[in-house]
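Would you mind keeping the following structure in view while I ask a few things?
Every protein chain except one is present and positioned as in the full complex.
Labels A and B are assigned to the chains in the order they are written; within every chain, residues are numbered from 1.
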Amino acid sequence: MTRELDRRRLMQIAAAASILPVSVAQAADPLKIGVLVPMTGATAGDGARLLKAHELAAKQINEAGGIAGLGGAKVELVVADTQSKPEVGRSEAERLISRAGASVLFGAWASAVTIPSMQVAERYRTPFIVTSAVTDSITEQKLQFVFRVSPKGSWAAKDVVDFIGFLRQKGQKIDKVALAYEDGPFGQTVSKGYKAGLPEKGIAIVAEETFRTGSPDLSTQAAKLKASGADLVLIVCYVDDESVLLRALAAQQYKPMVLGYGGGHVHPTLLKLGPLVEGAFGIVEWMEDVKKPASETFVKTFKAAYGEAPLSNSAQAYAATWAVALAADAARSREPLAIRDALRKLKLPSGPASLLPNDALAFDENGQNIVGNVMSQVIDGNFVTVWPEAVASKQIKFAK
Amino acid sequence: MSGFRTVAIVGALVIAAFLLALSDRYYMDVFILTCFYGALAVSWNMMAGLTGLMSLGHALFVGIGAYSVAWGASVQGWPPLVTWPMGVVIAVAAAAVMGMLCFRYGLRGYFFAIATLAFNEVAFFSVSASVALGRSDGLILPTSSEDSVMMLQFFDKWPYGLIIGTVLIATLAIGQYLLTSRTGYYWRALRDNEEAAEALGVNARAYKLRCFMLSAGISALCGAFYANYVAFVDPRSALGIDLSIQMLVYSVIGGMALLWGPLLGAVLLVPFSVLLRNISAIQGSEIIAYAVLLVVLALVLPQGIAGWLVARWRRGKAAPGPEGFATVAAAEKST
Partner (left out) sequence: MTFGIFLQAVVSGLANAAIYALIAVGLTLVFGVMRIINFAHGEFLMIAMYGGYFAWSLFGIDPILSIVVVTPLLALLGMALYGGIVRFALKVPEINQMAVTLGLSLLLQHLALVLFTGDNMLVTQPRSTAGVVLGPAVIQVTHLIACGASLVLLGLLYLILRRTDFGLVMRAVAQSRDGAALSGIDIATVYKWAMAVGIGTLGVTGPLLVSILYANPHVGALFTLKAFVIVIVGGLGSFGGVLVGALIVGLAESIAGAWFSASIAAAVPFAILILVLLLRPEGLMNRSLAR
């Protein structure tokens, strides 16, 4: 008797159990997105900033009910530490796709780490969205699964040319321009664009000084820049080197206008230099005071969540996360191929993903988002957007 | 235990690992990395542990192989059939030149090691400045989503595993063959006492050169594989000092007196660092654990884990310790 009861009981339980998982699974299967960021190694600080932005976006998407087109599925970020090393990034990309079942990958800060990782994604026919690397060739390889929200490094030249025109209009004398850059992957890519783009528009480059990142002494470079008599010095290097360079220039009693690049300039560490860096310009992909509704909302929520202001890399990561969620929604699928196709058709002139300073987030036939840069200036010890005037939050301030 | 039998067993283990890894792409990736670093470390150790020539700049040859393939593929569109031999030939030639210079001037020990490091650094900075080789941005190899045997492009991982596994087994086989030949005996004589060997008529320069060139060639082959596998080379990953140091570390931990010692080091440390990466909570804590392990093992087991295992296998010999190094070597000679 007991045995029969047990068997019946067992069958009842089995029957109930077989129904439950099916109905639960349909709604609960999250959309897994792999996030490749450097959490250790030399660029760990930036990795932390990228991750915060990704997490903020994921939280917002999930709190709003998940991805509607997937039955309310939540976004689940699977984070991997690239250790700022290419081979680790590549290996982790493998793991995220093969083991963790990621449908899309984000990554991976430095170009050297991003490129092998994106090659892996390409081979596995999984979309890879580059959030920050600027090496031009990333979107020049005719790859089918690679997208990029950040601009190409060489596009900085175009914006710099326009900005110089703007400065001249405002009465500033800029006849001679000099380049100072770190002779590594960061500096070489962007300066290549400057060297090609500036002379084309009739702006002469009178000096070109290089240095290895981490050099303790840039006096000779500073002396040569002074000797060139340049009115404006375009700097491309990491913020650490820029501090050393600016001090060396000051010691030489040489006070040209300076224009730094990207995250290597718009960085809290630079402000520690105090009055030395007042008035310095920087060209950057995004600034926290850019006048766009999506951007202002983002800055507010980021500050509320983390107690610090976001930098451009955070904005790019945030936009990318929303873009993927919206693409998955439009595709109504978790399949990498479907998401890839949806990403290609994406056009976002408004909404959370539109915080970057272009009209709409969209990827061209090479997966590249056509976006420009803005110019920042250090005014009263803060980075402030001063150009293009449409999104500027303050007027440019001139020393003379 | 004859040397050939050991190598045959190791070879069989490699094949077994390959077959096991076939089930999972991620395991295959770990297998590939282990074989890659293993082959590199074994080739490095042919110089250091077996001939007494410590090289701190071996990444140079890996880089030559990698860049030959990357440049050939991205600039010229040449297939691996052309670029792989090209890389090996250039590396062997470079080793010949470097060797002739160094040995002619009698560089030994620390000085030879630092000289190789200097050559490596010069190459690193030269490539960083060379536009043709992509400067610091490196070279991206063209990837297509179509499979191609000719260009070594595969969606699956196992063909890559097959190739590097074969390279590893071939390296071990060549090494074992040479060890029991006259060349191998001369190498070990040079390692133990170069003056005595020379006094007995061994042409030190010629044999050292031969070892250098062989080791360089194998490293270049591994570098060529790396280029096709990762599809991207830049100065830091292909020519960086980190790579040279890894070869040293695997050899020290694994055991330098044995041909397959470095492979054991790679087998233990490569999956270990990958595994630790995934389970550690604090950022960077796995590297701290790895570093501590390195320091402790290097102090406590100077003959390496393989040396310790072999010494224990031969019960009754001297206990593991600095003497164990010589014991293992002596024991090996008597087989």
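Methods note: a contact is a pair of C-beta atoms (placed from the backbone, for glycine too) under 8 Å apart; a residue touches a chain by one contact, two chains touch by 3 or more.
Only a predicted model underlies this, so the values are computations on that prediction, with no experimental measurement involved.
K.L.:
Considering the whole complex, which of B:G65, B:P80, B:G99 or B:P302 touches the chain not shown?
P.N.:
B:P302
K.L.:
For the chain not shown, which residue from A:V160, A:V239 or A:A294 touches it across the whole complex?
P.N.:
From the options A:V160, A:V239 or A:A294, the contact with the absent chain belongs to A:V239.
K.L.:
Thinking of the whole complex, not just what is shown, which of B:L107, B:L162 or B:L309 touches the missing chain?
P.N.:
Of these options, the touching residue for the absent chain is B:L107.
K.L.:
Can you say which of A:W155, A:F211 or A:Y261 touches the chain missing from this structure?
P.N.:
Of the candidates A:W155, A:F211 or A:Y261, A:F211 is in touch with the missing chain.
K.L.:
Residue-wise, where is subunit A in contact with the chain that is not depicted?
P.N.:
Given the touch definition above, subunit A has residues 40-45, 182-183, 210-212, 214-217, 219-221, 223-224, 227, 239-240, 243-244, 247-248, 250-253, 269, 272-274, 276 touching the missing chain.
K.L.:
Write the list of subunit B residues that the hidden chain touches.
P.N.:
Answer for subunit B: residues 48, 54, 101-102, 105-107, 109-111, 114-115, 118-119, 121-122, 124-126, 128-129, 136, 241, 245, 248-249, 251-253, 256, 282-285, 287-288, 290-295, 298-299, 302, 322, 325 touch the chain left out.
Everything below uses one rule, namely that only the chains that are shown with their structure count from here on.
K.L.:
Rounded to a whole Å, what is the gap between the Cα centroids of subunit A and subunit B?
P.N.:
Distance between chain centres: 37 Å.
K.L.:
Which subunit A residues qualify as touching subunit B in the complex?
P.N.:
Interface residues on subunit A, with respect to subunit B: 39-41, 44, 81, 83, 85-88, 90-92, 94-95, 98-99, 111-112, 115-116, 119, 122-125, 135, 137, 141, 143-145, 183-185, 188-189.
K.L.:
Per the contact definition, I'd like the list of subunit B residues that touch subunit A in the complex.
P.N.:
By the definition above, subunit B touches subunit A via 24-26, 29, 33, 128-129, 135-138, 140, 142-143, 145, 155, 230-232, 234, 236-237, 274, 277-278, 283-284, 287.
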